[in-house]
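For this view, one protein chain was removed and the others were kept in their places.
For chain A:
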């Protein structure tokens, strides 16, 4: 046995699950790049008010529907607003909607899923039937139903999109809870009298987290896309909000006249959602190479 193999064996023995995950994730160049891009996008979104050259909502009737120029990097829209500044501001909205809605959805879903898997029986059937019903609605339809009740607006889009993430996360958390529930350490915890609530939070929840993280990234992509769709059909962000889907809806009357008004917001949605999906794919493959089905 050479020194090198001894060293690598020793490294393998001391590698934590996270270290193992990171080693595999690092090899996924595309996903790594997508992750870096998203970090940069988040930084830009946070800094938006200080870095954009123009006010995103103030009209300027001297500069209506101007093309791409050194002054207006992505041209101007029908009100003379700088499209580039609007897109940068729109990143704040889209990212916030994505993160908040998936956070809400996963929080609710994971809680329900762990409870469902841990208690089983009637509680389990009840929760899972509700999830079946929620899953029976196509996502955007469910979101529209929620908006029909709450009224149009970007705040309500967050709740609307959160609702259809709940059953997905509930199923994930339930299946990991079901497999962990039979582990010896759970029996041991119960034997020494640990409260059910603590068993769920400390011992069952962590087991569900890796899968939740993977789906978190993928759901953000889906949620951003759904939110933009809702704004496009007029049920989400309202004018003059620089939300990307709403910008496309504004610009659709100028197709063939001023294509840049729809081109750049569309590109922004596509690239952002693509990055979240690529990151999600990479995380999934790194976490569990066998988990390639869903």
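By definition in this document, contacts are C-beta pairs under 8 Å (C-beta built on N, C-alpha and C of every residue); 3 or more make two chains touch, one makes a residue touch a chain; residues count from 1.
Convention: contacts and distances are computed from a predicted model.
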Hey, which one's the missing chain according to UniProt: "Formate dehydrogenase subunit gamma", "NADP oxidoreductase", "Sarcosine oxidase subunit alpha/sarcosine oxidase subunit delta" or "Glutathione transport system permease protein GsiC"? "Glutathione transport system permease protein GsiC"
Among A:63, A:97, A:147 or A:204, the residue in touch with the chain that has been omitted: A:147
Which one touches the absent chain: A:98, A:139, A:167 or A:242? A:139
Absent-chain interface residues of chain A come out as 129-130, 132-133, 136-141, 144-145, 147-152, 221, 225, 228-229, 232-235, 245, 248, 252, 255-256, 259, 262, 265-266, 269-270, 273-274, 277-278, 281, 292-293
